[in-house]
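In what follows, a structure is listed as structure tokens, so that the remarks can point back to it.
Note that one protein chain is taken out, while the other chains of the complex remain in position.
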């Protein structure tokens, strides 16, 4: 029964390596890169717990991922939880091992610092990628409290190291009081498309995703979904909630709108379980990861 | 004061039978038909508690139900909480007693299994009824874990026993990962109108309800509102939450859109209090039941 | 770091008087005027706590309030928590002291009773004001349980005492089961514009605010935002939640739509922390107060 | 089933007056006399909810109260929640009506202010009474913020009005940081026996209760149990928690130790439900009230 | 790191059968035998989650179980969650499979109904066993609501079927208001030793356990620990909390006092996660299960 069984992602089989897999779920229990509320280290575990409710097929889109490709849960990356640079290196190596198996990682976070080393590993396999970045925050600071590595800097670092194809980066949902009115300018200078949340209010994002598909072409794309992109009504369990956010429906439209792209991996980050006693934030993260799985290349659609 | 007094539904008088009533509120503290999270047995009690905030008239629609018809709280149906088939029989008998008094039941649930015996009793009084079924799930499985009776099967059972007029059944809000892409096919075959949640996104449901009113005509109609039809942002306190759901506003549009129909009863089910520490889910259920009361035949509208 | 430092509003400097300030944040820890759930006395403290996440500039509108005007947190008004009429008098005096310093109060509440003495003090400085009142409730009862002073009567009292310019009062978001279908009639008779929540459903409120700006002209305006105007999905932590409410986005549109008006003060009231374990309600209140600051006369916009 | 049925105290019959009863449960939804956290207005309702778990007989003591005396739930006293002196008068009248029926009130609170008018009514019936007062606080202030009526003054007021027999007053469990080291001196001067909590640590209170029984003789005694007497580990849901308190076991020893006394009424106060999401505080209050019932004169013991 | 990795019990390896094991942890996600609050079906999952904090050795007793015997987590028993008699049969078979591998089951519950089929399976392997039953309730009813199988009847059923050696049964911690003062009499008649909680107050249970060891001799013993034996201060997350219970320290003394006995299995039951947002109840259950492991025959003590 659903209340029973080990809490692996979607109650999938667990294996210790990504060998033989087309895609895998993998967790990164990290929260020492967080600026506000902590707790995201417990994100992977609670995402798995809530994922036990998810059935295997996608009646909305017709996707039957488990009839199409080989998927498993490969557990969490073992990381140094006292030292952020070392944790970043642990993550880079862990993801590299996965992608070298030709397996696409779908990553359960964990604070957003983790996307920097993930993109390092992705680059090693695929070169610079396009990026669908859904977030309340641009996460492109040069530093935070003087540090180069933190959850507000991953995309700056990744771009500097050539992991991102600037003309194929879109950031959706940005908002919130800011340190400086120039906060989005660096990204714009690199060619990033910025979609402030105000442009998303009161509408479907399906048309936006048509543009995104054109923008991305058939080159590799990575999806990074910070759960704080959603309004706190939908996802209160996060470290830096910002009001006036996306709806879950818009989140689904974004992921489903990636169908047909050459997705090489994705993540859902910043789930902080202690701040949502209902479990909805983690349940949402689990479903978004399932939807990412459903748009991976190779997944068959039976409708 | 509102914080005071026994927590009957809307602080109405309590009576032990439905004699002399046009409508009654009645609770069914059942949750052993649940597949995921339990807790719905506490639904009736918390719906009553939160209902103490509700005032007696409906300024939005002009309905003054208590000036129009006779209503009371008749308490809960005493059921066997260790044996689902017996509980189903207890419920059938309890509702039958109510309808035999020519009293329309508005039922506080309780897991959705309960709607099967309610419909059995309704049929005995009214014959096959039309159904406005609002839910994330079709609840038309043939069996669950080999059992014929469970919260995923009530409408299959009810239809098989002639309780439902298949051409006048509509299911609104269906969604969520599924066991099989064929999950809605059985209902379609019986003539059910299926409205997946995606057809409801970003719009008012008032136009849909115009169609529903045509579809139902003046023959008897039952309303079954599974609170999980609503998005977990609005109703986290439920056993099988599914993201991307209806808004509460859409829920209100559905019930208010039933005005003029020959409503013979209704329920709000699957409220699981332990999963919503704010009480909003139960408060929403209480209001939806009040709105059902406001659209019962015989209620006067003073605007 | 954001988790550190004394929890003043937005971690601003604290000063004991409003001397030298253009605007100030001030708290009113009152909840003895409440009819349902209490807890709003803890509102100011939790609004401050959650406000520690808010950065100083408004990237959505370009406002940089702290580069434009002098602002500080002046703490809470010391009030008699056992005696509502005395508390009302304490509040009136406290706000009067602030406005006499030519300082605009942005007030953290606290139950809505407080807006009555605030408006008394505002009147003494500015004469009758226009009012943007966002609320699920009209709060224009003549009395509650026989009392003239309570959280359901402030605008009746204030109007009677000449604090309000009836032709420039708008009430947005009204809804909910009512004592009488005539509940909004008194206000209409005084010339108030009533916008029931149903007129707000499924749409942007930006067009409405254009009308409001015309209606208000350049005479003084006060903004009173009862957090229960928002749907409980967005703001569960309040004393009298009503389903079917405004979205936070609409709340932001209302405040941002006040740009250009001659705002002389504002409040966010009815935040009851114990009913929202996620902190989102208080965070929302903190942001709405920040947005009010951003539309004060004199604030420069750098975009 | 236990999850079902209207939430009257212990699921007893409800009646509107105390006529024909030997004892009754009655609620007082008051919290405007509170100095710290509010919420106690919801105490009676949640005590009733949790009381639904309590079975009818006392296997520890052999008491079978419902086979011995006539008991019912008479609902809540309707009080003015905006005006403390009026609420106090409402309570006095409400309790007076009960005692005039020769019915002993067991009162569900509500903040401790309520014990003042209860004692006024008790005095009118029984003259000055002995008092077993279990509390972290002496509640004998002359005034709070200049007010004579508040939850920190009831026993001062009651004594001044001749409701208490000073030589037969005991206060058990006093503790906590204080305004003045003289806080207990007024009581001592009136002959009160003060038992600071430190005298209770690490021991059974059964020997103390032997002394209490001697001290009280066979003259009338009232029991007032402030739930904050218990350590917050046992009763977190209260307005003024103080660490280092009594255990629930000691609380039971106190009430059971009153067996044989001429108890004329009792209360459990200061239960603030929003501060205890587990319900344990209210469950404890419900059980303490049941134990008070079991030691009322006339209750038969079958062991 | 502790926050990472799949949440198996104590992060042990998971295997699908008990083959080759001396002992195993196994979960039973059952709560349809519950009379009050449900939620215990989520017990096994949350016990595993909280168990991730537990390190491998017992510094208090010197036990190093993992250096002594072979242990793993074998997951949950797949049971019919809609039909209690079938679930009981599923459990019997599941445990039988384990014991036939000469593996001792340490079971994570789940409502107490489950101990009946566990004892059936144990009997098949070991014959009638001695029982250390720690509980607030005797669970020896003949029926509940007319049903023979429920969480209040397991030890009656087990005794009737010869699973228990009546002279070697001890029930520790019994208390709480009761249906009848004769509730413990049936057990006494079968020779059970009853230790009401009052005999445990204010003292160590180490002396009691000396007696227990004598009583049990070297014949097989099963330990069944209902978490509601503990006071709700220690274990609020349970379905039928009773005040005045054991301390966790007494719970540890009981389990550690079983050292030297011929333990053939054990369980911790009635953990209902939704009623304890802190996780302490599940953490306590996890530790009690670890302590049971430490007293299994064959475990070496290195002090």
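Per-chain residue numbering starts at 1, and chain names A, B, C, D and E are given in the order in which the chains are listed.
The working rule: a contact is a pair of C-beta atoms (placed from the backbone, for glycine too) under 8 Å apart; a residue touches a chain by one contact, two chains touch by 3 or more.
Keep in mind that this is a model prediction, so the values were computed, not measured.
Shown chains touched by the hidden one, complex as a whole: A, C, D, E. Across A:49, A:68 or A:81, the residue that sits in touch with the chain not pictured is A:81.
One of E:70, E:102, E:182 or E:204 touches the chain omitted from the figure, and that residue is E:204. Residues 1-3, 53-60, 62, 64, 203-204, 231, 233-234, 248-249, 252, 277-280, 283-284, 287, 290, 302-303 of chain E touch the missing chain (whole complex, contact as defined above). Touching residues on chain A toward the chain that is not drawn are 31-35, 37-39, 41-42, 80-84, 144-147, 149-150, 274-275, 277. Remark: the residues of chain D touching the chain excluded from display are 35-37, 145, 174-181, 183-184, 196, 198, 201-202, 231-233, 236-237, 240-241, 243-244, 275-277.
Note that only the chains that are shown with their structure count from here on.
Each chain gets one centre point, the mean of its Cα atoms, and the points for chain C and chain D are 39 Å apart.
In this assembly, the C-alpha centroid of chain D lies 37 Å from the C-alpha centroid of chain E.
Listed for chain C are residues 35, 37, 145, 231, 233, 275, 277, each touching two or more other chains. Taken as a contact graph, the chains fit none of the simple arrangements: neither line, ring, star nor complete graph.
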